[in-house]
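Before anything else, here's the structure in question.
All protein chains but one are shown at their positions in the complex.
Showing subunit A:
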Amino acid sequence: MTITQIFLIIFLLFALSRVFLQYKAGNLSLLNFLFWSFLFATAVYLTAIPSAASSLATFLGIGRGVDAVIYISIAVLFYLVFRLYIYLENVRQEITELIRKLALDNQRKNGRKKSKN
């Protein structure tokens, strides 16, 4: 095993431990916990046994195992960025809804005050 593999595995195990801790703290749903655990566990497995990626590459019709890992990683990353974008859009809309409700409520209250005076 090369030094790069060792460092990569240590880092991935660290990431895996964070996933577990976040799940334990209630910040991750079970589905998200399973997804991230699977992702990092697969990465650990493929880093430790690169030949496993080669059989995956052969199955997918791609030349080398490393290429297969890179292609799949890029596809997963694109999907995650998309999910993040949608999530941010939803948060932005929720903030706007909150600001709108406050604005309309304040206007109503100020209107009532004025009519009393």
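One rule holds for everything that comes next: a residue touches a chain if its C-beta (ideal position, glycine included) is under 8 Å from a C-beta of that chain, and two chains touch if they have at least 3 such contacts; residues count from 1.
Just so we're on the same page, contacts and distances are computed from a predicted model.
Chemist: There's a gap in the complex where one chain should be. From "ABC transporter permease", "Aldehyde oxidoreductase molybdenum-binding subunit PaoC", "Glycosyltransferase 2-like domain-containing protein" or "Cation:proton antiporter", what does UniProt name that chain?
Modeler: The UniProt record for the chain left out of view names it "Glycosyltransferase 2-like domain-containing protein".
Chemist: Please identify which residue in A:L34, A:L60 or A:I95 touches the non-displayed chain.
Modeler: Per the contact definition at the top, the residue touching the missing chain is A:I95.
Chemist: If the missing chain were put back, which residues of subunit A would it touch?
Modeler: 82, 85-86, 89, 92-93, 95-96, 99-100, 102-104, 106-107, 111
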